[in-house]
Structure formats: structure tokens, C-alpha cells
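Only a single protein chain was left out; the remaining protein chains are all shown in position.
Going by the order they are written in, the chains are A and B; count residues from 1 in each one.
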Amino acid sequence: MAWHHGYYPSFLVWSGVREMLKFIVNRGLWAIPVLLMVSIVTFTAMQLVPGGPFTAGAGGRPIPSEIRANMEAKYGLDQPAWKQYINYMRRLIFHFDFGPSYRRQGRTINQIMFGNDFWSDPLHAPVLVSAQVGLVSLFIAVAIGIPLGIISALKQNTAIDYIAMFFSMLGVSVPNFVLGLILILTFGLALGLLPLYGWGETPLQVIMPAITLGTSGTAFIARLTRASMLETIRQDYIRTARAKGLRERAVVVGHAVKNSLIPVTTILGPLTAAWLTGSFLVEWVFSIPGIGKHFVLSISDRDYLLIMGVILVYAVALIFFNLVVDISYAFIDPRIRYE
Amino acid sequence: MTVRERGREVGGPPPVIPVEMELARPSVSLWRDAWNRLLRNRMAVAGGLFILLVAFGALFAPWVAPYSYKETDYANNRIGPKWPEHIMGTDKLGRDVFSRVIWGGRVSLTVGVVGALTQFVIGLTYGSISGYLGGRLDNYMMRFVDVMYAFPTLLFVILIMVVLGPGLVNIFIGIGAVAWMGMARLVRGQFLSLKQKDFVEAARMIGAQPLGIISRHLLPNSLGPVIVALTLGIPGLILTEAVLSFIGLGVPPPFPSWGQMVNEGWRGLRAVPHLTVFPGLAITLTMLAFNFVGDGLRDALDPMMRGTM
Partner (left out) sequence: MSNRLRWAGMVGFMALLALVVASCAPAAAPTPERIVETVEVPVKETVVIEVTTTPAITEFESRCTYQAYRMGWVMDYADANNIINEVFSPKSPFQYTYWWDDTFLDLVDQALVETDPEARAAIWQQAEKIMTEDHVMVVPIYHYDRTGLVKTGINYEYPPFGQAHIMLWSFEDPTITTMREGLGADPPTLDINLATDTTSHAVLNQLMEGPYRYRADGSIEPAGAESYEVSEDGLVYTIHLRDDGVWSDGEPVTAQHFVDGITRLLKPETAAEYAYVMYPIKGAEDFNTGVTDDPSTLGLRAVDDLTLEITLKEKAAFFDSILAFFTMYPVRLDVIEEFGDAWTEAGNFVGNGPYILTEWAHEDHVTIEKNPLYHDADQVTITRVEFPIIFELSTMLAAYEAGELEVSAYPPEELPRILEDPVLSQEFVRLPYPGTWYIGLNTRGEHTDNVHMRRAIASAIDKRVILDEVLNMPWRLDACGVIPPEIPGYQGCGKVGYTFDVDAAKAELQAYMDEAGIADPDEIVLEAWFNREGANPDILEAVQAMLEENLGIHVKLFTMEWGVYLAILDKCEDLGR
């Protein structure tokens, strides 16, 4: 059948809530070895990267080796790698402690990712700041992308189709940082309509970052929706439905859209995970205190535990959203069968 | 020519074509048919021609480009587009932007094509093994892909690049290491669904070898979506190279790449816009071209369209 394109993993048949719960538990159990593997691979990669957190001083100068030895001893970096790993996992699993930061001395990874007072001021926690930007971007991408794709598919190969696809393509092919700067210079500096950078003062601060991040996804989602709409429209059973005499609009809305949502939902899983954990480029250009920057900067800082922390957060987000996606398949099309 | 001999089963009953018409129609193979349809798609043709133009320029850059990519001219640096000496202006060292854009096509196209090939080879192999064998092995292989997927792509590429060091080959390795997973999943999905088709069953009953089945039946029939995915993935690779340049892990100087040029120029957007606009346009147009070609390929290879045009 035409939709077996391998974009999406196994499907499910549910006869009820019990099945769904079993499924969720099953996925949850699978998550544990996956996370373990992720942590091991990351830890190994850390050892392979040349230089350590104390090779280059924060002052921009090389550090003499005796002092570096002192610093490494302070954080237990002189111990064998496997021992460091065991200590790390033990601290993480039993105390939910991601360890200290090597670059920002005196602060812990928990503080860097979750903020100094998570429970009293959750909205300012870097993890949630990134999530907020990501959510708005996601909303933009979906709210614009899906209708755009549907319209393009319905009016395939007409001027509307080309224009829509062209503009969405433009959104993708302009690199994020360039687009961000253009927005800052136009809407921030020249027109003075929006705040230039930062977070937490006014809700307006989310607009430009979300547009910057969202445009790349809009194009992707629009194209995907269009492509799968086109395929579904060509399905025989649609032809059959048309033959039955249903009104065209009902045909489209009822069948095509629902089915074409499946590949879109599939990519929404990883996309949501990636956006909700923060985009480096957007957070960099707009100075947003989220965790997205750390995905890149922590490597040049060689802040090992921060790298581990953000990778694990991303992995958890990915597993979670893939699960959400898989569950939502059942609601989109009850005919989907377990492979 | 009957449906069976075309070597590919079409999902659902064949379109109803009157017998006279069918005999009157010349026989075409799958690929020839797809090629014809592709050629009738104007945007795809335009895109393809553009890509060929860029590739031609990149291939013959030493003869096509008016200047060398590293020839400096401090007296004339940072000037805007000037006809006819520097039609795209010069950069801060006085190097001609137009020449650098032409030369830069080498890196960007190579990254795109080689990246796609790497994806293709690794992903195809992995996915076909996993898809064909199925069962528990498939399960574990896909779990491994899940673990790989659980890494944020940018971070992973950066890690690889930092470990390997700078250089074009390492960029390929870095990008390839991250990108093959989607291809593997795609191929596996294709194989899983095709495996159960009647004609595969038939081949097996005749006693065909697994390798034969894979190469004669499964691979050719999966190639359609694979090629489409590859072509549509190339723009992403080109963009990834630009992002890598932003972080500083791109191609080492003085060799130009479009991503590197955008990265060098974007902060001076107000002062010297030509340094960003021209390589940026190159990226955009090339990405557009690949997208149109990819879309055209998808339309051309779609079995549902066969016999309807």
C-alpha cells in the first residue's frame, strides 16, 4: 500500500486502554537501555576529544601543567574513565545529580539546566525557557505549514502551489542566524516594534525567535503535508469514495487530511524534541537563557558533565515525544495495524 | 505487454484501459516512463539545469572563474559589485566574490553529493539487511538506530569533527555518521512491506537466492523513494555545512565554501551586504533546484501516475 514508506515505525492496534498502558510501559522499559547506551557513547566520546576542561583557561591563556593537575584532581578527572562513569551514573540515578560544571566553577549542572530555584520559579528554568520558545515555534510551523501543504496539494502545479512552495523553501534555505539578524535589524532596530533580544521581560520577546526557528519547520511540514496529501488523493479508495458521489470537500477533509497527517506526525516527534530542547543558533543570536546554547558551547568549553546532561535531556525528550506520536497514530487512523 | 511482466506490482487493480489503447501504446519500462514524466515537469527540468550549471562551474572553476579564489588585492577590498571587474564585489582581503562563489560550489556540491552517497551506501546496506532478515535481528538493529537517533544531531557532528579535526573528508564523515539513519529506516520500511508481496513470495518459491531477491526485486522497487529522499536531503546537507562554518568547523581557509562565505559576511550585513547576499543566493537557489528535482522525481516515480499522463 502506498503509505508503507518506512517513514514511521511500528503501528498498533488497540482494543482499549489496557493495551495502551501495556504499550507505554513497554516503551518505558525500552528507554532504559537506550539511555544507558547514550550515556556510555557520550562518555566515551568525551574521552576521545583532545584537550580537557582545564587545558585552556577561561582567561584565554594556556594553563601550566601543575595547575592543570590540581584542577583535574579537584574534580576527580585523574581517575580512570570507568570509575568516573560509575560515579556519575550513581550520582545521577540515586540523587538526580548531574554533577558539577567544570567551566562555571561553583555551579552544578542541575543549576545550569534547571535554574537555581526550579520549584519556586519554574518558568525561568533554562530547560523550560527553551521549551517555551520551542512550543511557540512549533505552533507557528504547524499552524502555517499544514494548511499551506493542504492548499498546495489541492491546487497542485498551479501558481498558488509554486508560490507557496517557493516561500516555504525560502524559509528553509536562509540560515537561521542570517534570518535572525535580519529580523532584529528590521523589526527591532529600524522599526522599533519588537524587543531586540533577551527573555523574561515581555511576551513579545518570543516572537522573533519563534519566527526564526519556525520558518525552517514550516517549509518542511508544508512539503511533507503536500506530498502525502498528493499520494493519498491518488489512492483508489478515494477514487471509490468520489465515485460514490460524496462532495469533494468532504472527501478531502474526511480522508485525505487525516491520512496525510501520519507522516507529519511522525516527523513531529523528533522535531518537537529538537525544538523544545532549544536551538543553538536562535538562542545565540537572541540571547535567550535556555539550554540550546549548551549543545554547542559545552563542547568547546569541554564541560563534560554539561554535555552529558543536555544529551540525556534531549534523549528523554525524544523518547517521550516519539511515544506521544505513536499513541496519537491510533487516534488519527484506527485502521492502522500492528506490523 | 502485461502487468506481470513489468516486474512491479501496482497496488490495487490496474487502471481500466481499453484493450485497443493498451496495444496502441508503445511499451515503456519503469525507468524510461519515469524519465519521460520527469522531463515534462518544467520546474524539475529548470532545477536540474541549474544544478548542472553549478556543477559545470564547479568542475571547470579554474577556467570559468575570472580570478583565483585566493588572489588578494588589498587596494580593492570590500568593494561592492562593480561591472565588469568584480561583478559580485570583493571581500575583505580583496578576493573576487564571484570567483569564490564558483569555487565554493565545489565544496557545497561535494558535501551534498558525497553526503548523500554516504547516507545511501551505509543506510541502504543497513536498512536492507535489517528489513530483509526481519525478526529479532531487525528489532535490535532498529534499537541501535534509535540510540543513534537519540543524539542531538548538531552536537554529535560537532563531537565527531572535534575529535577528527578540520578538513573536508572529516566533514563528510561527520555528516555521514549522522545522516544515514533516516535512510536506513526508509529502506527497512520499504523492504518490510515489499517482502510480503506476492511476487517476492513467488521468487522465493522458485528458489531464488536471497541476494538475488534483494537485488532484482526489493532494491529496484525501493529505489524510488530512496532516490527521492536523497535528492530532498541534499539541501539539508548543504545547510548543515553552513551551520558548521558558523561554529567554525567548516572547510579550512582559504578555500571557499558558500557556508563559509555566508559566515564571514553575515555580521557585516549592513556594511557589506554583497558578502552575504551572493553566497546566500547560491545556497538558496541550489537548495530550491534540488527540491524541485526531488519533487519531480517523486511525481515521476509514483506508480499511481503511470498511464495517466
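In this text, contacts are C-beta pairs under 8 Å (C-beta built on N, C-alpha and C of every residue); 3 or more make two chains touch, one makes a residue touch a chain.
Just so it is clear, the structure is predicted and the values come from calculations on it, not from any experiment.
Going by the touch rule at the top, give the shown chains the omitted chain contacts.
A, B
Among A:Asn26, A:Asn87 or A:Ser287, choose the residue that contacts the chain missing from this document, as touch is defined above.
Here the residue in touch with the unshown chain is A:Ser287.
Hey, which of A:Arg103, A:Arg223 or A:His255 is the one touching the hidden chain?
That would be A:Arg103, which touches the missing chain.
On chain A, where is the contact patch with the chain that was removed from view?
Touch with the absent chain occurs at residues 47-52, 54-67, 70-71, 73-74, 81, 103-108, 111-112, 115-116, 124, 126, 181, 184-185, 188-189, 192, 196-200, 284-287, 289, 293, 300-302.
Just checking the interface: what residues of chain B touch the absent partner chain?
7, 31, 55, 58-59, 61, 70, 72, 74, 77-78, 92-94, 106-107, 109-110, 113-114, 117, 162-170, 215-216, 219-220, 248-249, 251-255, 264-272
Simple rule for what comes next: only the chains that are shown with their structure count from here on.
Under the definition above, what is the set of chain B residues touching chain A in their complex?
Going by the criterion above, the answer is residues 11-13, 43, 127, 142-143, 146-147, 149-155, 158-159, 162-163, 185-190, 192-193, 225, 235, 239, 242-243, 246-247, 259, 262, 266-267, 269-270, 276, 280, 283-284, 287-288, 291, 295, 298-299, 302, 304-305.
Can you list the chain A residues touching chain B in their complex?
Chain A residues touching chain B: 1-2, 4-9, 30, 33-35, 37-38, 41-42, 45, 48-50, 162, 165-166, 169-170, 172-178, 181-182, 185, 223, 227, 230-231, 234-236, 270, 274, 277, 280-281, 295-296, 299, 307, 310-311, 314-315, 318-319, 339.
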